[in-house]
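Below you'll find the structure, written out as structure tokens, and then a few comments.
Let's turn to chain A:
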Amino acid sequence: MKKKDRMHKGGIEKFIANFGWPRIIIAIFLLLLFVIAPFIGIDVGTSLSDMLVRVGMNGILVLAMVPMIQSGCGLNFGLPLGIIAGLVGAVTSMEYNWQGLFGFGMAVLFAIPLAVLLGVMYGYFINMAKGDEMMIGTYVGFSVVAFMSMMWLRLPYRNPLLVWGFSGTGLRTTISLTGFWMKVLDNFLAIRIGPRFFFPTGSFIFFALCCVLVWAFFKTKTGIAMSAVGSNPQFARAHGVSEDRMRIVSVVLSTVLGAVGMVVYEQSYGFIQLYMGPLYMAFPAVAAILLGGATINSATISNVVIGTFLFQGILTMTPSVINGMLQTDVAEVIRILVSNGMILYALTRKGKGTVK
Partner candidate 1 sequence: MKKGLVLALVVGLWMGLSAGAAFADAEFHIGMVTNTVSQSEDGFRAGQAFLKKYGDVANGGMVKHITMPDNFTTEMETTISQIVSLSDDPKMKVIVVDEAVIGVTEAFRRVRERRPDIVLLAGEPQEDPNMITAVADMCVMADHISRGYTIIYGAKMIGADTFVHISFPRHLGIELLSRRMNIMKEACKDLGMKFVQETAPDPTSDVGVAGAQQYVLEKTPAWIEKYGKKACFFSTNQVHLEPLFIQIAKYGGYFLEGDSPSPLKGYPGAFHLDLSNEKGDWPAIMAKTEKAVVAAGAGGRLGTWAYSATYSMTLGLGEFGKAIAEGKTKASDAQALVKAMETATPGVTWKSTYYRDKNTGVQKKNYVMLMEDTYVFGKGYLHLTDLEVPEKYYKIK
Partner candidate 2 sequence: MNVKLRRNLLRVALCLIAVAGGFLLSFIGMYHSIILDNSEFSGAGAVLPPLEGLRVVSEAEPVEMSPGDRILVSAKGPSTTLVFEITSPETQQSREISYTLHMGFKKQFFLSVPAIVGGEKDPFFVE
């Protein structure tokens, strides 16, 4: 009896150790929110599909964190570069009035080469500054966003649906995707139950596909070498793996995923957000992957999936539930505390693979 009890306990402890306390607490909190919701007049079906749509929307952006973490470059605060590539791809595809899945595909196609180019440049950049990648990434991201703000006004886009109505030049701050490729992935094979529940199948298939691709990539020789560079640079060097090259490959991969993720985000969101919009977009993605249990030097696909679900769940549920309960706007503050608290928590934890 005693022995069995201990064993049982051991099992739970192991599970907890694997899953991690913060995730369990957050998951319970999230569950609690879902339980409370119906009592204060919030529809669970709507909330659940809101959450799912947002998971599909943000998943790939979170996934974009993985390659750089794995190669030891830390969290990709330079994600705005990928996002910019995604924006350029999307806007270019819309300039030609391409619609539906074709338009979406073309947006991705336009975005990828640009992302590769930016990724290579950024890779060289951070190879010059090993150890300070996150700080430099943040500022590179910011300055690129400001630079592109000038570009959005000057690039020769002429489609009247994209440019400022008043002057006919310069892209608008927000561009609607209605009539182009709004929700093409979300609606692809979408499942609707009742009037309120909606499952964005297409986005999930696409997200899963990207996850599998990234997972498969880390099983290839290059992928393994990349992880080796991140977890044990000396070992990698000894085996003739070029650290700098691997890091650049990882940055390119991250940036490309960021670009693709942005296009997916846009199709689901239905708007394109230019100018200073992308400035802080790296932060939610960073918070999500850390919430999923990643550290700044190791991240897995399951971290991405769990993190995205939990983070987006909290993001959709807290404002509406707390607002419904307390009739104040304190939710906004709670959101800031939760997301930054998570990043902080992860930064203070000693990662498994810390080599110092």
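As a working rule, contacts are C-beta pairs under 8 Å (C-beta built on N, C-alpha and C of every residue); 3 or more make two chains touch, one makes a residue touch a chain; residues count from 1.
Criterion applied: all candidates are chains of the complex that A comes from, given by their letters.
These numbers were taken from a predicted model, which means no experiment stands behind them.
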(message) Can you pick out the candidate among 1 or 2 that touches chain A in this complex?
(response) 1
(request) Give every residue of chain A touching candidate 1 within the complex, in rising order. (result) 41, 43, 46, 50, 149, 153, 160-161, 163-168, 170, 172-176, 178-179, 269-271, 273-277, 279-281, 283, 319-320, 323, 327, 329, 331-332, 336
